[in-house]
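Okay, here's the structure, questions in a sec.
Only one protein chain is missing from this complex, and each of the others stays in its spot.
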Amino acid sequence: MTGMTYGSWLCLLAPLAGTILILLGGSWLPRKFAAWTATTSVFVAFAGAIWAFLGVHSVHQSVCLGTAPCGSRGELTTAWTWLAVGHFSVPLQLLVDPLSTMMMLIVSGVGGLIVLYSIGYMEGDDEERRYFAYIAFFVFSMLMLVEGGNLLLLLVGWGLVGLSSYLLIGFWHDRPSAVAAAKKAFVMNAFGDATMALAFFIIIAHTSSLSFGTLNVQFSSTQSNLIALGLLGGAVAKSAQIPLQTWLPDAMEGPTPVSALIHAATMVTAGVYLIARTHPIFEQARTIELIAAGIGALTLLVAGLIALVQTDIKRVIAYSTMSQIGYMFLGVGVGGYANGMFHLMTHAFFKALLFMTAGLAIHALAGEQDIRNMRGLGKVMPFTKWCFLAGALALVGIPPFAGFFSKDPIIASTLDIGWYGYVFYACGLIGAFLTGLYTFRLWFLVFPGEPGPFVREHYHDHHGREGAWTMLVPVGILTVLATIGGWIQFPPHWDPITKWLAPVAPSLPDAIASSTQETVTSIVSVVIGLTGIAVAWAVYSERKIAIPAVPSVRRVLENKFYFDWLYERIFYVPAVETGNFLGREFEQPVVLQTGPDLGEGTLATGGLVRRIQTGLLRTYVLFIAAGAAAIVLAFLIAK
Amino acid sequence: MLGPDVAWYVALSGVLFGIGALGVLIRRNTLVVLLSLELMLNAGNLSLIALSRHFHNGAGQIFALAVMAVAASEVCVGLGLVVALNRRNLSLDVDTLSELRG
Partner (left out) sequence: MILAFSASNVVVWIVWLAAAFACLGSAVAVISFTNPFYSALALIGNLGSLAVMYLLLSAEFVAAAQVLVYAGAVVVMFLFVIAYVGPRRETPWSGGPGWQTVGAVAAAGALLVEIVVVVGMQASGSLSHETKVGAEFGTPAWIGRIFLVDHLFAFEITSVVLLIAAMGGVILGSHTRRAT
């Protein structure tokens, strides 16, 4: 094994070791010890990720990966052969290449900061150790997903992150709403898992292999469409895009660090990673790839609209996440994989920052999440106010903050792909306006101005500071990253990320915008973003314009476009009715009654047999005589 | 030999046996049951003697004498039981003596 493979194994196994340590320690482990074990294990994973990154960086020449295309500049490291059935074998292997090291750095880096933050956030909770075990397990699962060397290990990581998400959303299991949200997330993700499995079956049937290289094999048109559709189904479920998006807002029932890590920075972006990783098959099924882009465009609009009427601070940020992932889907859908991955990276920074500052506010107000009560919070929590502002500006895409550099290339890349490209372009720009509007609606409602009555009454600080140092330091680091993180790529002037990912996921030529397109788009989107901010200022801060009162529109938005209502009628109610019907007609009379029926039958038979025990001597003699007669008869017949 | 064949004797012993069995099965007085039992034993004896005559084997007659001795001892014990029952003022009805009831 070379250096980079050591790094990748270290990165993968450190959080697992942390989880096992906390699980084995149980309640003998001091809470702080469990917390710091989890944090340290994730930072060790980050160190491993850096090691692997440096290793990949130093590989100047291209390395062939067997069935993978030559020139992918990565290395497969195998532990042992896990499955072997005839011609089909799946080794337990990790892939260390530019794309996976980029994801490893994001997951372990941002993850480490969030786990550090949660030491302060979850302090005093009854089941703190369980939380840290789960979150270390999540980091392990997500790393398995991004480091998996073949499709089956990716699916293993996929399933495990779904499990971790379920465990963490339902962490406060005495709240029925949390339990219901966890179940909802898991079931919707299971749908995606099923479509992915079906896609894998087709791949195995055609090529008898699940390595990443098999995706380069030429499939027939039907096959490639079905495979891509199955993979897209999984991506849509995991990344909460339409039509499988309803679980993400409900997932805010989990603790805020969980929302930051899983439902903003890492797990929900796994769908984008999947499309980038399996891009050969999507390029064979170009229609499906464009459908992915269309889903992204639709979602970014719908989510932006719904975010305008939300009153829970975490839900606003959740819909914002949904919308930004729509941008990422748009980016990878048109073929600009580097654009999508870059936006994934910057989004991880500023979205985690937004969730964590929201968490500071929630923590300081003893669990209050309704923004209508938080007026004037900025006066007593200035640090939080400025960090949130930085994150908000990054989100809207105002230079020099990070979002500007990553969002505009995506919008610009849609121009050259056909008439629907113009539709996507328009969607992207409208989305920028909505982003500015809902984000600064949130900021203007919460932070500026004099503290309102609720804030005066309920605000309490943490020993003079706005939070524990374990919470403030990560927020600070992420603020810096949200500010400068975008400076690493500014297409078309300098684009190290595109070059970094080129051996693995080269962008399609149509998706690379010309410099004029880029410049025009950047200027237009910044102007639109600023317009959105201005409108928000006018409506929510200065009250110069009233909110337009269109009750029907408002109702549609508040009901989240009736998706939940529809799904309940299509899926939930029929399932419940079928279950009740089967229980009544089949389980009760047949299955449950069998036991008592057997007992009663045995008793009845016993009762019948009992009647020959008359106690009379004569009866017993009768039986002897009858038996003798029968035996003689048998002899007669036999003779 | 003169008279009926051996088969007649054996058939007669079978009928006698059946009548004795019937008596054992339908009478409720212990003493009458024992008497019917004697009938069955005698039927067996008759059959033994007849076949001993037919096969010119003395063992049949010896066996019949042994059966007679055993019948005598059985009656002795059975009547002892009846006397014991009577002394304890228990009924001699076979149907009443039914401790071994299911």
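Labels A and B are assigned to the chains in the order they are written; within every chain, residues are numbered from 1.
Quick note on the criterion: a contact is a pair of C-beta atoms (placed from the backbone, for glycine too) under 8 Å apart; a residue touches a chain by one contact, two chains touch by 3 or more.
All of these numbers come straight from a predicted model, not from anything done at the bench.
By the touch criterion stated above, the residues of chain A touching the omitted chain are 611, 614, 616, 618-619, 622, 625-626, 628-629, 632-633, 636, 639.
Contacts to the hidden chain, counted on chain B, fall at residues 1-23, 25-29, 31-32, 34-36, 38-39, 42, 45-46, 49-50, 52-56, 58-59, 61-66, 68-77, 79-84, 86-88, 92-93, 95.
Methods note: only the chains that are shown with their structure count from here on.
Averaging C-alpha coordinates per chain places the centre of chain A 95 Å away from that of chain B. Interface residues of chain B facing chain A in the complex, by the touch rule stated above, are 21, 24-26, 28, 33, 94-95, 97-102.
Within the complex, the chain A residues that touch chain B are 610-618, 621-622, 625.
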